[in-house]
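Note that this complex is displayed minus one protein chain, with the remaining chains in position.
Chain lettering (A, B, C and D) follows the sequence in which the chains are written, and residue indices restart at 1 in each chain.
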Amino acid sequence: MWVDTFFFYLFALVTLAGGVLTVTRRNAVHSAMSLILSLIGVAGLFLLQRAEFLFAVQIVLYVGGIMVLFLFVIMLVNLDQAARMRQFSGQWWLALACVLAVAAQIVYVLSRGSGAFRFARPEPPARGGNVELVADVLFKQYLLPFELASVLLLAAIVGSVIMARKRI
Amino acid sequence: MKFLELVWLIPLIPLAGAALMLVLGRLLDPQPPSEVAAAPGVAPAASGHGVAHRIGQHGHSAARSVISLLCPGTVFVSLLLSLGAVWELAALPGRTYEVVKFTWVAGLPFFTQSGALARFTADWGFLLDPLSSVMILVVTGVGFLIHVYSVGYMGHEGGYYRFFGYLNLFVFFMLMLVLANNYLLMFVGWEGVGLCSYLLIGFYFHKKSAADAGKKAFVMNRVGDAGFILGMLLMFSVFGSVRFREVNEALASGRFAAETAGLGVLSAIALLLFLGATGKSAQFPLYTWLPDAMEGPTPVSALIHAATMVTAGVYMVARSHLLFRLTPEASTVVAVIGAFTAILAASIALVQNDIKRVLAYSTVSQLGYMFMACGVGAYWVAIFHLYTHAFFKALLFLGSGSVIHALGGEQDMRRMGGLKDKIPVTYRTMVVGALAISGIPGFAGFFSKDEILWQIYSSPHGSKVIYLVALVTAGMTAFYMWRLIFMTFHGSPRTDPQTLAHVHESPPVMTVPLVALAVGSALAGWIGVPKLWAFLPESFRAFEHWLAPTLSAPALRASEHAHEAATEWLLMGVSVAVALAGIGLARHLYLARPERVQALRQAAGPLYTVLANKWYVDEIYDAVFVNGLGKGGGSALARFDNRIVDGGVNGAGWMTRLTSTLSIWWDTWIVDGAVRLLSFLVKAASFPVRVLHTGSVQAYALVIVLGAAVLFTWYLVR
Amino acid sequence: MSEHLLSIVLFTPLAGMLILLLIPSGRTGLIRLWANIAGFAGFAVSLPLLWRFDKNASGFQLVERYEWIPSLGARYIVGIDGISLLLVMLTTLIGALAILSSWSAIQEKVKQYYAMFLLQQTGMLGVFLALDFFLFFVFWEVVLVPMYFIIGVWGGPRKLYAAIKFFLYTLAGSVLMLLGILTLYFQHFRQYGFYTFEIAELMKLDLPLGLQQWVFWAFFIGFAIKVPMFPFHTWLPDAHVEAPTAGSVILASILLKMGTYGFLRFSLPLLPKASIDPLIVKILVGLSLVAIIYGALVSLMQQDWKKLVAYSSVSHLGFCTLGIFALNPNGLAGSVIQQINHGISTGMLFLIVGIAYERRHTREIAEYGGLAHVMPKYATVFAIAMLSSAGLPLLNGFIGEFTILQGAFEANRVWAALAATGVILGAAYLLWLYQRTMLGQVTNPKNLHLPDLNLRELAVFLPLIAWALWIGVYPKPYFEVLEKPVTQIVERVRPDYFRKAPVPAAAPLEVLR
Amino acid sequence: MSEFYTSVDHFALVPALMLALFGCAVLLFDFFVFPAPRQRKWLILFLALGIGFAALGLVRQYMFLSSEGLAEFTAFRGALTIDGFAIFFNGIFLAASLIVALVSYRYLEIEGEHHGEYYGLILLANCGMYFLATGTDLVTLFVGLELMAVCFYIMVGFLRFDKRSNEAAIKYLLLGAFSSGFLAYGFSVMYGLAGSTRLGDITAALAARSAWDPLVFLALATTAVGLFFKVSVVPFHMWAPDAYEGAPTTVTAYLSVASKAASFAFLVRIFLGPLISAREVWQPLLAAVAVATLTVGNLAAVTQTNVKRLLAYSSISHAGYVLLGLVAGNPTGIKGIAVYLLVYTFMNLGAFLVLVALRRRDILGEELEDLSGLMHKSPVHAVLMLIFLLSLAGIPPTAGFIAKYYIFWALIQAREYVLAAIAAAYVAVAIYYYFRIVRSMFVSEAADREPLASSFGLRLALGVTGLLTVAIGVYPEPWLALAQNSVLLR
Partner (left out) sequence: MLHPVTTTHYLVLSAALLAIGTIGVLARRNIVVILMAIELILNAVNINLIAFSRHLGHVHGQVFAIFVITVAVAEAAVGLGILIALFRTRATVQADEINLLKW
C-alpha cells in the first residue's frame, strides 16, 4: 500500500513540477522538456492505476510524437527572439488570482462531494491483460468513436499540411 | 299650407345662391391677375399699384350684373316664402308648424340622469312658430335690403362674388339657426353664422387687422360655443333630447320645480346656454370682438353685427324661456350681465371717434337691453326690441356706410362734418335712425325701449337698480348717437377739400334700402304700443299677441298690472326726458359751443400727459376734450376695456403661449429626452461592452475563466 | 368571386405592387400610371362592400376562414363589422388619393416608392380585416417597413432620425403587445386545451382581473404608441415632419387609427374587466385629456406648418381615445366616426401642406402669408379642411367631436368639460395657422407667382370634401353601421349597461307628423 | 456485418459515412483527378453528391421512423440515437453545407485561395456535426465535436496569407482547445459519477443524486463552460466576433449557422439528457447567461461599423434567444430552439451571402460604407438583405418572427414574463443596428461602382435562402411539423 502511496506522491510531484516548469520556463525548448517530464509523471500515474496500455500510449504517442512536433515547430518559428522578450502577459496576476480561485472552488466542491470517491474499489477479477480489456471495450463499445477519430486525424493532418505548406 | 310645407326651402335658396357663387363665382367675376395684394416692397414691378385698393375699373361687367340680381334675388325669394309661410301660420290653430325632414345625428342609446334610456339624436327639423316667424322676417327682410344695398356698396370691390357668396351663406345659416326645431341644429346655424362672420370680417383679408379681428371673433365665439355644447350635453343628460318641443314639454310637465334657491342642474343648463349667448351676442365678458369686427365691410356690420347674428343669443334665450323662467337665479345673471354690458358699452361709445365703432358699442349696449328684458322675464319685449333694433341699427350702419362711401373710405368722425347738404338722403334717414334709437316717442325704438324700461321696473323679477342703469344708458345712447349725427353732418366740414369736392350722394341702389329702413324705423314700433295707451285698439299691440303662443307663461302674468298707470306714465316721461337731455347735451357740445371742448382740453390735459403710452394719452385726452370731466367715468371704463378686459384676453393668450412653450420644452427634453437618454445609454453602453474585446486572446480566455469562477461562486454562495 | 371579396380587397394592392415590380424602373410615366391604376382599383374593389354589408346583422360579415398554421392555431380569418368597414373604406380611399397626390411630388426612386405604398396599403387593410390575432400582428408589423422607407428614403432632412424613431417606437410597443397576445393565447390553451388566435375564441376566456390588467398594459403600450397617446407621442411630429406628403397623409389618416382600432377590437372585448377597472379608465382618460389639451397648446406654438398639423393629430386622437374609454355607445361610436373624420380632415391638411411644400420647399409658416390672393382655390380647400378639423357643424368633425363629448359627458361631466376646451383651442390654432399662411398680404416675393391647384390636385381633394360634407350633413348611415358592433362592445365590457332599462325598439323620438 | 457492426448501425451511420467518404474523395480527387484550378468546380459536384447521399440516408431514416411509428432507434450499443431531433438538425447542417459550398467557389477565387481541401473540410465538418446531433455517448460527442472544430479551425485560417484570417484561426483554436479541455473535464466527472459514457446511463445516475450535489455541479459547470463556448454565449463568446470577422466570409457564414446549430444540438442533448435532473440548478443560471448574452450581443452590435462583426454580435444575441428556449424548458421551448435554428440558418446565411457577393477584387465589402447605395447598384441584393435583416430582427411576415414567436411563447408558457419582456425589449435594440445596415443600403449614395460578384451558385444560394426566409414566415406549417418531431422533451 505504502509503495503505491509513495509512487503516487512521487509521480504527482513530477507531474506538477513539470507542469509548473512548463508554464514558467523562459525558453520554449525548456518548457517542452518540462512538459515531457510532466507527461512522464502522468504516465507513471497511469501505471499506478493499472492502465498499462495507456501508459504505453502516453509515452509513445505523447512524449514521442507530440513533443517532437512541438520541438519541430519551436525550431521552425525561431523562438530565440521570443525568449528574450517578456514572457508573461500583463494580466498574469489577475489570471493567477482567478485560476487559484477557480481551483480552490473546484477542490472545495470536490471535497464536499468526495464521499463518492473515498476509496478505490477492489480490482475486478482479471479476465485478461489490460490491453485485451481495452481492446475489447474499444472495439465493442467505442467502435464508432474509434472510426471517427480516424477521420479526425485525417482532418488534422490535411489541415496542418494546408496550413504549414508554403504555396499550394 | 303650400308655403308652410316649403318652410325648409327658405334657408336652402340662399344656400343654393351661396354654393353657386363660391363654386362658379370666379368664372362670373374674374379677377385680373395684377390684383395680388402684396406687402409694400414685395409687389412685383409689373403690378405696381397699391395694395389695399382693389377698386378696379372693371366693376360692372355683365357677369357682375348676374351676381347682383341673383344673390339678392335668392333672399327675396326666401322673403316671399317666409311671408307666405307666416301668413299661413297665422291661420293655424296653435300657430306652430314643425316638420322633420330626416334624422341628422342618429346616435346611439344612452341613459339620462333619471335612468331612462334615450337616444342621442337630432333631426333636420324645422319649427315655424311666432318666435321664429319674427326672426325669419327680420332676417330675410333686413337681409334683402342689405343685399340690395351691397350691390351698390361693394360694386367697386374685388371679390364681389365671394362677398355675395358669404352673405348668402350667412343668410342660410341664420335661417337655419332660427328655424331649427332643436338645439343641435340651431347650433349648426349658430356656428355657421360665426363662420360667415369670420369670413366676412376677414373679407379684406389682406389687412392684418381684419384677419385678426375675424380670428378674435371666431375664437371668442368658440368659448361661448363650448358653453353651449356643454349646455346641450347636460340637456341631453337631463331631458334625453334637445328638441325644443320635448325639452319644453319636460319643463312644463312639472317634473322640475323652479330653482329659486341655489343652482341646480337647470340653472347649470341655463347658464351654460347663456355663456353661448354672451359669445354670440357680444355680452360681457365676451364682447370685445364686436367692435373689432367693424373691420368688415359695412353692409356686413349692418346685417351680421347689428341686425341678425348678434341677436341670436337673445333669440336663443327667448327660445329657452321656460328654462329661464324656472331658474330665477340664472335669469338674474342674465339681467345683470345685460345691464352691465349695456352701460359699459354705452359709456365707451361716448368717446369713440370711429363712426362704425360708435355704432358697434351701441349695438353691444342695445343687446344688453335685450338681455335685461330677458332677465326680467319680458321675453316678448326682448324680441320686440330685437325687431325694432334690426331696423334702426341696420339703417344707421348702412347710413354710416353711405357716409364712408361718400368720403372714399374715411371713418373718423373728426374728419367729417357738414355733410348734411352733400348727402341729404343719407342724412335724413340717419336722423330717423337716431331718433328711433334715442327713444323719441313715435319712433320704433321708443316703444321697445320704453317697454323694456317699464318691464324692468315693474316685473317681479325686475329691480330698481337695473332700471336706473338702463335709464342712464338710455341717456348716454341719445348723447352718443346725436354726437355722431352732429359730428358727421353738422358744423363745418373738417374733411380735406379734395375729398370734399368728390363727395356725392350714393346711388339709388343704396339709398332706396336706406329709405325703406327709415320707414321701418319710424313705423315698425306701432305694432307694440304700451298697454297704457289704451286709446289705441288691440291691433296696435299685435306683436305681443302674435308671440303669446310661444312666449306666454301664464303663471307669471298675474302680477303684471300691479303698478299704477300713473307710475308708468311718469316713467315714460322720465325716459323721454333723459333721451332729450342726451340729445341736448350733444347739441350743446358739438353744435352750439364747440369752443368749450377746447377749453376742457386745456384744463384737463396735464392729468394725462404722465402716461407714457401715447395712444392712451390720445384716447383719454379726447375723452376729456370731448366729454369733459363729467364723463370721466366713461374714459375710465374705456381704459378698463382696453386694459383689463383686453388685457385679460392678451394675458390669457400669453399664458397659453407660455404653456405651449413649456409643453414643447417638456416634449423635447422630458418625453423625448427620456427616449434620447435611452438611446444614448444604449450607445454609451455599447462602448464598455466593445472595449472588453481587446483583441487579446488571453484576455478572452481570462473572461472564460472568470465566467467559470462566477458559476462556481454562484453555486457556493447559494 | 364575391365570397372572397375581402381577400380581393386585401390583396389587390399587393397584386398591383407585384405587377409594378415588373415594370422597368426607367419608365417612370408608366410606373406612375400603373400605381394610380392599382390604387384606384384598390378603392374600386372595396366599393361592393358598401352594399354587401348588412348593417342589421350582428357579428362579423363576409367572413373567410382558412387554416394557415395549424401548429400554432393561427388561421387566415378576415371579416368586417361596422367599425372595420368604415376604416377599410377610409384606407382604400385615402390610399388611392395619396398615390394620386404623389404624382409630381416624388421624382426619384419612383418605382420603389409606389411599391412601398401599395405594400403598405395591403398591410393596413390586413390590420383592419384580420380576425385572427396572429394574422393581425403580422399585418401590424408589415406596415412598419414600408413606412420606414417612405419616411427614410423620400423624407426631409432629418428623415433617418425620424424614420428609425418611428420604427423603433412602434416596434417596441408591438413586441410588448405580442407578449400580451401570447399570454391570452396561452391562457386560452389552459382553459380550453387548444391553441388558437381567433378573436372570437379568445373572447370566451374568463381571466382574473390581475392578469387582465397586465395584458391590458401590454396591449396599451402597443396601441398607445401607435395612436399615439400622450407620453408616447413624440415620434409623431418627427415622423410627420420628415415624411413626404403622401406618407404623412397615410400616417395620420390610417396608421394612427390602427392604435385606436386595436383598443376597440382587442383591448375592450378581450379584457373587459381591465377595461372598466377604475384606475385604468382614469389613467387612460387622463392621458386622453392631457393629449387633447396638450396637443392643442403645442400646436398653438408651432412655427412649422406640418408640425402644427402633426400636433393637432395628437389632440384629435385624444378625442378618439377619450371616446373609447367613456365606455358607452356614444363615446365609442363617436370615436370611430372621429377616426374617420380625422382621416379625412387631417389627411387634407397634410395634402395642403404638401402642396405648399412642393411649390416652395419650406414649411416655415413665416415664409407664407397672403396665399389666398395667389391661390384662391387652394385657400378655399384649406378653409374647408381647417373648418372640418376644427369641428364646424355641417362638416364631419363636429359630428365626431360632439358624439364623443356626449359619451364622455355621460361617463363623467368633468371629462367633457375639459375636452370642450380642446374644441376652443382647436379653433384657435387652426384659425391662427390659416391666418398666418393664407390671409394678410403677400409678404414674401417668392409667393407671388405660385400656381393654384391644378386639376389633379383638385381631384384629390374633392372626394375628401364631399365625404366631409356627407358625414357632416347626413351621418345617420354611419351611426347605423356602428350601432351593432358598438353595442356589442359595450355589452361585453359592461354587461349591466343595457340591463338598466329595456332597449327601445326604435328611436324614442320619432318623426312627428 | 458483424455483431460489432450491425445493419442497424449501418443504417444509422449512412449519412455520416457518405459525408466522410465523399470528404475523403474530394481530398483525393483534388490531388489526383482535378489538379487544375479550373476543374475544381467539379469538386462542388462531388460535394453536392455527398450531401445528396447523406440527405437520402436521412430521408430513409425518417421514413423508417415514421413507418415504424418509432420515436427513435439507437445504434452502436447506444452510442448513436436516431430520432426526429437528430434528423431535423442534420437536415439543417446539410442544407447549410451545401449552400456554403455553392457560394464558396467564386469567393475563394477572388481571395486567391481556392483549394479542393476546402470542400473536403466542409464535408468532414458536417460529418462531425452529424455526430453532435445523433451522438448519445460522451466519447462520440466529444470526438464529433473535435472533428467539427478542427475542420473549422482550418477553414477559419484558410486564407493563409491573410493576417486577419491567421489571427482568427489561432484565436479560435486556442480558445476552442482551451474550452474543450474544460468540456472534457466535465465529461470525465460525468463518467466518474455514472460509470458509463452513454448519456442514458448518465441521466439515470445523475437523477439518483440530488440536484444540488456538488459533483453534479462540478460536471455541470465545467461542461457548461465548454458548451457555452461553442454556442458563444456570454461570457464565453469573446472569440466569436474576432473569428467571424477574420475568417473568410463563406466560412463565417458556415461557422455562424452550422457550427452554432450543431453546438446547440449538442447542448440540448446534454442539458435535457444527463443534466435534466439538475434543472433547477441550471435554469436560473441559463436565464442569467441568456440575458447577459442578449445584453452584450445587442449592445456591442449597436456601434459596429464592420458588418461581419456586427453580424457576429447579432449572432451572439441570437444565441441568447435560443438559450431562452431552453430556459423555458417546455416542449414549446425545445421546438422553438429547433425552429429558431432552422430559421436562423437561412436568414443568417443569407445575410452573409450578400456580404460574400460584395467581396470583389480590391473591395472587402465588409464595412458599412461598402453597403452604401446597394439599392441603386443591385436592388435584388439590397432587397434580399433587407428581408434577411428583417427576419433577423423578427419582423413578420419573415421567418425570423416565427422563430422569436416560439421563444416568446415558450417563455410565456413558463410564466417567465420578465425574461419575455427583456427579450422583447432587445428586439428594439436589434432593429436599431440592423437598420443601420438598411439605412446604408437604401438611403446613402453608393461608395463604388464596381458591380457585385456573382455566380450561378451565389444566385442560387441567395435565391434559396431568400425564398425560404419568406416562405417559412408566410407559411411555416410544414417546417413546424418537421420541428414537431424534434422535441426531445416529453
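Methods note: a contact is a pair of C-beta atoms (placed from the backbone, for glycine too) under 8 Å apart; a residue touches a chain by one contact, two chains touch by 3 or more.
Predicted, not measured: the structure shown is a model, and the values here were computed from it.
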Neighbouring displayed chains - absent chain, whole complex: A, B, D
Residue, one of D:185, D:229 or D:388, that touches the chain absent here: D:185
Residues belonging to chain D that touch the chain removed from view: 138-139, 142-143, 146, 150, 153-154, 157, 160-164, 166-171, 173-174, 177-178, 180-182, 184-185, 187-189, 191-192, 195-197, 241-242, 245-246
Absent chain, residues of chain A that touch it: 1-2, 4-6, 8-9, 12, 15-16, 19-20, 22-23, 25, 28, 31-32, 35, 38-39, 42, 45-46, 49-51, 53-54, 57-58, 61-62, 65-66, 69-70, 72-74, 76-77, 79, 82, 85-92, 95-96, 98-100, 102-103, 106-107, 110-111, 114, 117-124, 130, 133-134, 137-138, 141-142, 145, 149, 152-153, 155-157, 159-164, 166
Contact footprint on chain B, counting only the chain that is left out: 690-691, 693-698, 701-702, 705
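Everything below uses one rule, namely that only the chains that are shown with their structure count from here on.
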Between B-C and C-D, the pair joined by more C-beta contacts: B-C
Whole-Å gap separating chain B and chain C, where each centre is the average of the chain's CA atoms: 37
Of all residues in chain D, the ones touching two or more other chains: 217, 432
Numbers and ranges of chain A residues touching at least 2 other chains: 106, 109
Complex contact set, residues of chain B against chain A: 696, 698-699, 702, 705-706, 708-709, 712-713, 715-716
Residues of chain B that touch chain D when the two form their complex: 679, 682-683, 685-687, 689-690, 692-693, 695, 697, 699-701, 703-704, 706-708, 710-712, 714-715, 718
Contact set on chain D toward chain B in their complex: 170-171, 174-175, 178-179, 182, 212, 217, 221-222, 224-225, 228-229, 234-236, 238-239, 241-242, 281, 285, 295-296, 299-304, 429, 432
